[in-house]
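Every protein chain but one is kept in place in this view of the complex.
Then we have chain A:
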(Lines give C-alpha, C1' and ligand atoms only; values in the text may rest on other atoms or scores of the structure.)
Protein backbone atom coordinates (compact mmCIF):
# COMPACT_ATOMS: atom_id res chain seq x y z
CA UNK A 1 0.00 0.00 0.00
CA UNK A 2 1.22 3.47 -0.86
CA UNK A 3 2.48 5.49 2.08
CA UNK A 4 -0.14 8.19 2.68
CA UNK A 5 2.06 10.36 4.87
CA UNK A 6 3.86 12.29 2.10
CA UNK A 7 0.49 13.33 0.67
CA UNK A 8 -0.54 14.48 4.13
CA UNK A 9 2.66 16.47 4.53
CA UNK A 10 2.03 18.13 1.20
CA UNK A 11 -1.49 19.16 2.25
CA UNK A 12 -0.12 20.39 5.54
CA UNK A 13 2.57 22.37 3.75
CA UNK A 14 -0.02 23.94 1.43
CA UNK A 15 -2.23 24.87 4.39
CA UNK A 16 0.48 26.79 6.18
CA UNK A 17 1.98 28.38 3.11
CA UNK A 18 -1.47 29.72 2.14
CA UNK A 19 -2.38 30.42 5.78
CA UNK A 20 -5.54 28.43 5.13
CA UNK A 21 -7.21 28.33 8.50
CA UNK A 22 -9.91 25.73 7.77
CA UNK A 23 -7.54 23.41 5.92
CA UNK A 24 -4.97 23.50 8.73
CA UNK A 25 -7.71 22.72 11.22
CA UNK A 26 -8.70 19.76 9.11
CA UNK A 27 -5.11 18.49 8.92
CA UNK A 28 -4.93 18.52 12.72
CA UNK A 29 -8.34 17.00 13.40
CA UNK A 30 -8.06 13.55 14.98
CA UNK A 31 -11.14 12.35 13.09
CA UNK A 32 -9.29 13.10 9.86
CA UNK A 33 -6.62 10.58 10.84
CA UNK A 34 -8.23 7.83 8.79
CA UNK A 35 -6.05 8.93 5.90
CA UNK A 36 -3.35 6.98 7.67
CA UNK A 37 -4.73 3.61 6.71
CA UNK A 38 -1.74 1.83 8.13
CA UNK A 39 0.14 2.51 11.34
CA UNK A 40 2.58 5.37 11.13
CA UNK A 41 5.78 3.70 12.24
CA UNK A 42 8.28 6.25 11.15
CA UNK A 43 7.50 9.89 11.64
CA UNK A 44 10.87 11.10 10.41
CA UNK A 45 9.54 11.61 6.93
CA UNK A 46 11.03 14.56 5.18
CA UNK A 47 10.11 17.28 7.60
CA UNK A 48 13.05 19.34 6.42
CA UNK A 49 10.80 21.49 4.22
CA UNK A 50 8.99 22.77 7.35
CA UNK A 51 10.17 25.50 9.65
CA UNK A 52 11.45 24.11 12.94
CA UNK A 53 8.46 25.21 15.06
CA UNK A 54 5.98 23.38 12.80
CA UNK A 55 7.76 20.02 13.04
CA UNK A 56 6.66 19.12 16.60
CA UNK A 57 3.09 19.89 15.51
CA UNK A 58 3.22 17.39 12.65
CA UNK A 59 5.01 14.74 14.69
CA UNK A 60 2.65 15.31 17.59
CA UNK A 61 -0.42 14.87 15.40
CA UNK A 62 0.87 11.72 13.68
CA UNK A 63 1.71 10.24 17.09
CA UNK A 64 -1.79 10.95 18.38
CA UNK A 65 -3.30 9.18 15.38
CA UNK A 66 -0.89 6.27 15.64
CA UNK A 67 -1.65 5.70 19.31
CA UNK A 68 -5.38 5.87 18.76
CA UNK A 69 -5.06 3.30 15.99
CA UNK A 70 -3.17 1.04 18.38
CA UNK A 71 -5.81 1.70 21.02
CA UNK A 72 -3.29 3.29 23.35
CA UNK A 73 -5.55 6.00 24.71
CA UNK A 74 -3.32 7.28 27.50
CA UNK A 75 -0.35 7.58 25.15
CA UNK A 76 -2.63 9.27 22.62
CA UNK A 77 -3.61 11.78 25.30
CA UNK A 78 0.03 12.49 26.18
CA UNK A 79 0.86 13.10 22.52
CA UNK A 80 -2.22 15.28 22.10
CA UNK A 81 -1.10 17.35 25.08
CA UNK A 82 2.35 17.72 23.51
CA UNK A 83 0.65 18.67 20.25
CA UNK A 84 -1.33 21.46 21.92
CA UNK A 85 1.83 22.75 23.62
CA UNK A 86 3.46 22.89 20.19
CA UNK A 87 0.39 24.67 18.78
CA UNK A 88 0.53 27.15 21.65
CA UNK A 89 4.07 28.04 20.60
CA UNK A 90 2.79 28.54 17.05
CA UNK A 91 -0.07 30.69 18.34
CA UNK A 92 2.41 32.95 20.12
CA UNK A 93 3.97 33.77 16.74
CA UNK A 94 1.06 33.70 14.32
CA UNK A 95 -2.08 35.80 14.12
CA UNK A 96 -5.72 34.73 14.09
CA UNK A 97 -5.45 32.39 11.10
CA UNK A 98 -4.25 29.54 13.37
CA UNK A 99 -7.32 29.74 15.63
CA UNK A 100 -9.41 27.10 13.84
CA UNK A 101 -6.57 24.61 14.18
CA UNK A 102 -5.92 25.59 17.78
CA UNK A 103 -9.57 25.04 18.67
CA UNK A 104 -9.65 21.71 16.87
CA UNK A 105 -6.64 20.48 18.83
CA UNK A 106 -8.21 21.70 22.09
CA UNK A 107 -11.49 19.86 21.42
CA UNK A 108 -9.65 16.62 20.63
CA UNK A 109 -7.40 16.97 23.68
CA UNK A 110 -10.42 17.36 25.94
CA UNK A 111 -12.12 14.28 24.49
CA UNK A 112 -8.93 12.23 24.79
CA UNK A 113 -8.41 13.37 28.38
CA UNK A 114 -11.93 12.20 29.26
CA UNK A 115 -11.23 8.87 27.54
CA UNK A 116 -7.88 8.49 29.28
CA UNK A 117 -9.45 9.16 32.68
CA UNK A 118 -12.12 6.58 31.93
CA UNK A 119 -9.44 4.11 30.88
CA UNK A 120 -7.73 4.52 34.26
CA UNK A 121 -11.06 4.13 36.04
CA UNK A 122 -12.07 1.01 34.15
CA UNK A 123 -8.73 -0.75 33.95
CA UNK A 124 -7.38 -1.61 37.37
CA UNK A 125 -3.99 -2.69 36.00
CA UNK A 126 -3.22 0.91 34.98
CA UNK A 127 -1.60 2.83 37.84
CA UNK A 128 -3.55 5.91 38.85
CA UNK A 129 -1.78 9.13 37.86
CA UNK A 130 -1.17 11.80 40.51
CA UNK A 131 -3.78 14.00 38.91
CA UNK A 132 -6.54 13.46 36.38
CA UNK A 133 -5.64 13.78 32.72
CA UNK A 134 -8.40 16.35 32.32
CA UNK A 135 -6.56 18.53 34.85
CA UNK A 136 -3.37 18.24 32.82
CA UNK A 137 -5.37 19.16 29.71
CA UNK A 138 -6.94 22.15 31.50
CA UNK A 139 -3.50 23.62 32.20
CA UNK A 140 -2.43 23.39 28.57
CA UNK A 141 -5.77 24.83 27.42
CA UNK A 142 -5.37 27.62 29.96
CA UNK A 143 -2.11 28.49 28.22
CA UNK A 144 -3.93 28.78 24.86
CA UNK A 145 -6.48 31.01 26.59
CA UNK A 146 -3.80 33.29 28.07
CA UNK A 147 -2.02 33.64 24.73
CA UNK A 148 -5.24 34.75 23.03
CA UNK A 149 -6.36 36.98 25.89
CA UNK A 150 -3.05 38.84 25.89
CA UNK A 151 -2.70 39.17 22.13
CA UNK A 152 -1.32 42.64 21.39
CA UNK A 153 -2.09 42.59 17.66
CA UNK A 154 -3.44 46.03 16.80
CA UNK A 155 -5.41 44.98 13.74
CA UNK A 156 -8.67 43.88 15.34
CA UNK A 157 -9.51 41.54 12.49
CA UNK A 158 -6.27 39.64 13.02
CA UNK A 159 -6.35 39.64 16.81
CA UNK A 160 -6.71 36.29 18.57
CA UNK A 161 -8.87 37.75 21.38
CA UNK A 162 -11.93 36.60 19.45
CA UNK A 163 -11.18 33.02 20.55
CA UNK A 164 -11.17 33.88 24.24
CA UNK A 165 -14.86 32.96 24.71
CA UNK A 166 -14.25 29.54 23.20
CA UNK A 167 -11.46 28.80 25.68
CA UNK A 168 -13.46 30.10 28.63
CA UNK A 169 -16.29 27.70 27.75
CA UNK A 170 -13.85 24.80 27.43
CA UNK A 171 -12.22 25.55 30.77
CA UNK A 172 -15.51 26.14 32.56
CA UNK A 173 -16.81 22.80 31.32
CA UNK A 174 -13.70 21.09 32.68
CA UNK A 175 -13.69 22.95 36.00
CA UNK A 176 -17.39 22.31 36.52
CA UNK A 177 -16.88 18.60 35.84
CA UNK A 178 -14.26 18.70 38.60
CA UNK A 179 -16.59 20.82 40.79
CA UNK A 180 -13.85 23.39 41.00
CA UNK A 181 -15.66 26.72 40.93
CA UNK A 182 -12.67 28.60 42.32
CA UNK A 183 -10.65 27.95 39.19
CA UNK A 184 -13.63 28.97 37.05
CA UNK A 185 -13.88 32.15 39.10
CA UNK A 186 -10.23 32.97 38.49
CA UNK A 187 -10.73 32.61 34.73
CA UNK A 188 -13.68 34.98 35.00
CA UNK A 189 -11.55 37.45 36.93
CA UNK A 190 -8.76 37.34 34.34
CA UNK A 191 -11.32 38.20 31.66
CA UNK A 192 -13.11 40.95 33.52
CA UNK A 193 -9.94 43.02 33.54
CA UNK A 194 -9.83 42.82 29.74
CA UNK A 195 -13.56 42.83 29.05
CA UNK A 196 -13.48 46.13 27.16
CA UNK A 197 -10.82 44.76 24.82
CA UNK A 198 -12.79 41.63 23.93
CA UNK A 199 -15.01 41.53 20.85
CA UNK A 200 -18.77 41.40 21.41
CA UNK A 201 -20.55 38.05 21.27
CA UNK A 202 -22.06 39.10 17.93
CA UNK A 203 -18.60 39.20 16.37
CA UNK A 204 -17.65 35.60 17.17
CA UNK A 205 -18.92 32.27 15.83
CA UNK A 206 -22.42 31.56 17.16
CA UNK A 207 -21.48 28.18 18.59
CA UNK A 208 -18.68 29.75 20.63
CA UNK A 209 -21.02 32.46 21.91
CA UNK A 210 -23.74 29.98 22.88
CA UNK A 211 -21.34 27.68 24.75
CA UNK A 212 -19.85 30.64 26.57
CA UNK A 213 -23.26 31.99 27.59
CA UNK A 214 -24.37 28.56 28.77
CA UNK A 215 -21.36 27.93 30.98
CA UNK A 216 -21.34 31.48 32.23
CA UNK A 217 -24.92 31.05 33.35
CA UNK A 218 -23.89 27.95 35.32
CA UNK A 219 -21.26 30.00 37.10
CA UNK A 220 -23.81 32.75 37.83
CA UNK A 221 -26.25 30.15 39.20
CA UNK A 222 -23.49 28.85 41.45
CA UNK A 223 -23.07 32.40 42.81
CA UNK A 224 -26.82 32.78 43.30
CA UNK A 225 -26.89 35.47 40.56
CA UNK A 226 -30.03 34.08 38.96
CA UNK A 227 -31.06 37.22 37.09
CA UNK A 228 -27.73 37.27 35.33
CA UNK A 229 -27.99 33.57 34.61
CA UNK A 230 -31.48 34.21 33.20
CA UNK A 231 -30.12 36.90 30.95
CA UNK A 232 -27.25 34.73 29.67
CA UNK A 233 -29.49 31.74 29.01
CA UNK A 234 -32.03 33.83 27.13
CA UNK A 235 -29.31 35.23 24.90
CA UNK A 236 -28.07 31.70 24.25
CA UNK A 237 -31.59 30.52 23.44
CA UNK A 238 -32.13 33.39 21.02
CA UNK A 239 -28.86 32.62 19.24
CA UNK A 240 -29.75 28.96 18.81
CA UNK A 241 -33.15 29.75 17.33
CA UNK A 242 -35.44 30.93 20.13
CA UNK A 243 -38.76 29.14 20.21
CA UNK A 244 -38.11 27.33 16.94
CA UNK A 245 -36.87 23.81 17.52
CA UNK A 246 -33.40 23.39 16.08
CA UNK A 247 -33.02 20.02 14.41
CA UNK A 248 -29.28 20.10 14.30
CA UNK A 249 -28.66 21.52 17.74
CA UNK A 250 -31.63 20.21 19.66
CA UNK A 251 -29.44 18.69 22.38
CA UNK A 252 -27.81 22.02 23.07
CA UNK A 253 -31.18 23.74 22.99
CA UNK A 254 -32.46 21.22 25.51
CA UNK A 255 -29.46 21.78 27.80
CA UNK A 256 -30.20 25.51 27.74
CA UNK A 257 -33.87 24.92 28.55
CA UNK A 258 -33.02 22.57 31.42
CA UNK A 259 -31.25 25.48 33.08
CA UNK A 260 -33.68 28.12 31.88
CA UNK A 261 -37.00 26.58 32.96
CA UNK A 262 -36.60 26.85 36.75
CA UNK A 263 -34.73 30.15 36.55
CA UNK A 264 -37.40 31.65 34.27
CA UNK A 265 -40.05 30.56 36.69
CA UNK A 266 -38.22 32.13 39.60
CA UNK A 267 -37.70 35.44 37.80
CA UNK A 268 -40.90 35.80 35.76
CA UNK A 269 -43.35 33.08 36.97
CA UNK A 270 -43.65 31.77 33.43
CA UNK A 271 -44.08 28.00 33.16
CA UNK A 272 -42.89 25.61 30.45
CA UNK A 273 -45.63 25.19 27.84
CA UNK A 274 -46.98 21.86 26.66
CA UNK A 275 -45.25 22.60 23.35
CA UNK A 276 -41.89 22.78 25.11
CA UNK A 277 -42.52 19.63 27.14
CA UNK A 278 -43.64 17.71 24.04
CA UNK A 279 -40.56 18.71 22.06
CA UNK A 280 -37.94 18.28 24.75
CA UNK A 281 -38.44 14.94 26.49
CA UNK A 282 -35.76 15.51 29.06
CA UNK A 283 -37.28 18.83 30.10
CA UNK A 284 -40.55 16.98 30.50
CA UNK A 285 -38.94 14.17 32.49
CA UNK A 286 -37.27 16.64 34.86
CA UNK A 287 -39.85 19.36 35.26
CA UNK A 288 -43.18 18.26 33.79
CA UNK A 289 -44.62 17.03 37.09
CA UNK A 290 -42.83 19.42 39.41
CA UNK A 291 -44.45 22.51 37.97
CA UNK A 292 -47.83 20.83 37.86
CA UNK A 293 -47.56 20.20 41.61
CA UNK A 294 -46.09 23.65 42.25
CA UNK A 295 -49.14 25.18 40.61
CA UNK A 296 -51.50 23.10 42.70
CA UNK A 297 -49.69 24.16 45.87
CA UNK A 298 -49.09 20.48 46.48
CA UNK A 299 -46.09 20.66 48.78
CA UNK A 300 -45.79 16.96 49.40
CA UNK A 301 -45.61 15.93 45.75
CA UNK A 302 -43.42 18.91 44.95
CA UNK A 303 -40.93 17.87 47.63
CA UNK A 304 -41.00 14.24 46.51
CA UNK A 305 -40.19 15.23 42.92
CA UNK A 306 -37.46 17.64 43.91
CA UNK A 307 -35.91 14.81 45.89
CA UNK A 308 -36.09 12.59 42.81
CA UNK A 309 -34.04 14.97 40.69
CA UNK A 310 -31.89 16.23 43.55
CA UNK A 311 -28.59 14.99 42.09
CA UNK A 312 -29.29 16.65 38.77
CA UNK A 313 -30.24 19.91 40.49
CA UNK A 314 -27.10 19.91 42.62
CA UNK A 315 -24.92 19.26 39.59
CA UNK A 316 -26.52 22.11 37.70
CA UNK A 317 -26.48 24.55 40.63
CA UNK A 318 -30.26 24.66 40.56
CA UNK A 319 -30.96 23.27 44.00
CA UNK A 320 -31.14 26.72 45.55
CA UNK A 321 -33.59 27.81 42.84
CA UNK A 322 -35.97 25.08 43.93
CA UNK A 323 -35.58 26.03 47.58
CA UNK A 324 -36.82 29.48 46.60
CA UNK A 325 -39.55 28.07 44.38
CA UNK A 326 -40.77 26.10 47.38
CA UNK A 327 -41.72 29.35 49.10
CA UNK A 328 -43.77 30.22 46.04
CA UNK A 329 -45.51 26.85 46.25
CA UNK A 330 -46.49 27.67 49.83
CA UNK A 331 -47.83 31.03 48.65
CA UNK A 332 -49.80 29.18 46.01
CA UNK A 333 -51.18 26.88 48.71
CA UNK A 334 -52.29 29.91 50.72
CA UNK A 335 -54.00 31.33 47.68
CA UNK A 336 -55.86 28.05 47.17
CA UNK A 337 -56.76 28.16 50.86
CA UNK A 338 -58.17 31.65 50.42
CA UNK A 339 -60.13 30.65 47.29
CA UNK A 340 -61.62 27.69 49.11
CA UNK A 341 -62.46 29.73 52.20
CA UNK A 342 -64.51 32.04 50.00
CA UNK A 343 -66.70 29.07 49.13
CA UNK A 344 -67.26 28.10 52.77
CA UNK A 345 -69.22 31.06 54.21
CA UNK A 346 -70.79 29.02 56.96
CA UNK A 347 -67.41 28.28 58.51
CA UNK A 348 -65.64 31.46 57.45
CA UNK A 349 -68.31 34.20 57.57
CA UNK A 350 -65.93 37.04 56.62
CA UNK A 351 -64.00 35.86 53.57
CA UNK A 352 -61.20 38.41 53.94
CA UNK A 353 -60.52 37.53 57.57
CA UNK A 354 -58.63 34.31 57.44
CA UNK A 355 -57.85 32.45 60.66
CA UNK A 356 -54.21 31.40 60.96
CA UNK A 357 -55.51 27.99 61.96
CA UNK A 358 -56.79 27.59 58.37
CA UNK A 359 -53.29 28.24 57.00
CA UNK A 360 -51.79 25.88 59.57
CA UNK A 361 -54.32 23.28 58.55
CA UNK A 362 -53.49 23.82 54.89
CA UNK A 363 -49.76 23.46 55.55
CA UNK A 364 -50.28 20.30 57.51
CA UNK A 365 -52.54 18.88 54.84
CA UNK A 366 -50.23 19.82 51.96
CA UNK A 367 -47.15 18.42 53.67
CA UNK A 368 -48.86 15.10 54.22
CA UNK A 369 -51.05 14.95 51.17
CA UNK A 370 -51.96 11.59 49.74
CA UNK A 371 -54.38 11.15 46.84
CA UNK A 372 -56.24 8.60 48.90
CA UNK A 373 -58.48 10.54 51.27
CA UNK A 374 -59.04 7.41 53.34
CA UNK A 375 -55.38 7.35 54.34
CA UNK A 376 -55.51 11.00 55.27
CA UNK A 377 -58.40 10.27 57.57
CA UNK A 378 -56.54 7.38 59.22
CA UNK A 379 -53.49 9.52 59.74
CA UNK A 380 -55.57 12.30 61.22
CA UNK A 381 -57.24 9.94 63.61
CA UNK A 382 -53.93 8.48 64.69
CA UNK A 383 -53.20 11.83 66.33
CA UNK A 384 -50.23 12.79 64.16
CA UNK A 385 -51.77 16.05 63.02
CA UNK A 386 -49.53 18.92 63.82
CA UNK A 387 -51.07 22.36 63.76
CA UNK A 388 -48.29 24.85 63.97
CA UNK A 389 -49.77 28.32 64.14
CA UNK A 390 -46.37 29.93 64.62
CA UNK A 391 -45.01 28.40 61.40
CA UNK A 392 -48.08 29.53 59.49
CA UNK A 393 -47.85 33.04 60.92
CA UNK A 394 -44.17 33.22 60.03
CA UNK A 395 -44.83 32.22 56.41
CA UNK A 396 -47.69 34.70 56.07
CA UNK A 397 -45.64 37.51 57.65
CA UNK A 398 -42.81 36.93 55.20
CA UNK A 399 -45.20 36.90 52.26
CA UNK A 400 -46.81 40.14 53.37
CA UNK A 401 -43.34 41.62 53.72
CA UNK A 402 -42.43 40.43 50.20
CA UNK A 403 -45.65 41.81 48.75
CA UNK A 404 -47.01 38.41 47.79
CA UNK A 405 -49.98 38.84 50.11
CA UNK A 406 -51.72 42.18 50.63
CA UNK A 407 -52.96 42.42 54.21
CA UNK A 408 -51.92 42.34 57.84
CA UNK A 409 -51.84 39.91 60.72
CA UNK A 410 -53.77 40.38 63.91
CA UNK A 411 -51.54 38.37 66.19
CA UNK A 412 -53.86 38.57 69.22
CA UNK A 413 -56.82 37.29 67.23
CA UNK A 414 -54.72 34.85 65.17
CA UNK A 415 -56.31 36.21 62.02
CA UNK A 416 -54.93 37.40 58.71
CA UNK A 417 -56.92 40.30 57.30
CA UNK A 418 -56.37 40.45 53.54
CA UNK A 419 -57.22 43.01 50.89
CA UNK A 420 -60.78 42.63 49.60
CA UNK A 421 -59.84 43.45 46.03
CA UNK A 422 -56.47 41.83 45.41
CA UNK A 423 -55.19 39.71 48.29
CA UNK A 424 -52.65 37.86 46.10
CA UNK A 425 -51.27 40.41 43.66
CA UNK A 426 -49.71 39.22 40.43
CA UNK A 427 -45.97 39.45 40.70
CA UNK A 428 -43.21 39.63 38.24
CA UNK A 429 -40.21 39.49 40.46
CA UNK A 430 -39.07 37.65 43.50
CA UNK A 431 -38.11 40.02 46.32
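The working rule: a contact is a pair of C-beta atoms (placed from the backbone, for glycine too) under 8 Å apart; a residue touches a chain by one contact, two chains touch by 3 or more; residues count from 1.
The rule we apply is simple: contacts and distances are computed from a predicted model.
Going by its UniProt record, the hidden chain of the complex is named "26S proteasome complex subunit SEM1" among "SKP1-like protein", "26S proteasome complex subunit SEM1", "DNA replication complex GINS protein PSF3" or "Protein AF-9 homolog".
Taking the complete complex into account, A:215 is the one of A:12, A:175 or A:215 that touches the chain left out.
Considering A:53, A:139 or A:269, the position touching the chain not shown turns out to be A:269 (whole complex).
Between the chain not shown and the residues A:79, A:258, A:290 or A:418, the one that touches is A:258. Here one chain is not drawn; of A:126, A:178 or A:311, the residue touching it is A:311.
Remark: the residues of chain A touching the chain excluded from display are 22, 25-26, 30-35, 65, 68-69, 71, 100, 103, 107, 111, 114-115, 173, 177, 205-208, 210-211, 214-215, 240-249, 251-252, 255, 257-258, 264-265, 269-276, 279, 281-282, 285, 295-298, 308-309, 311-312, 315-316, 332-333, 336-337, 339-341, 343-344, 347-348, 355, 357-358, 361-362, 365-366, 369, 371, 373, 376, 424, 426.
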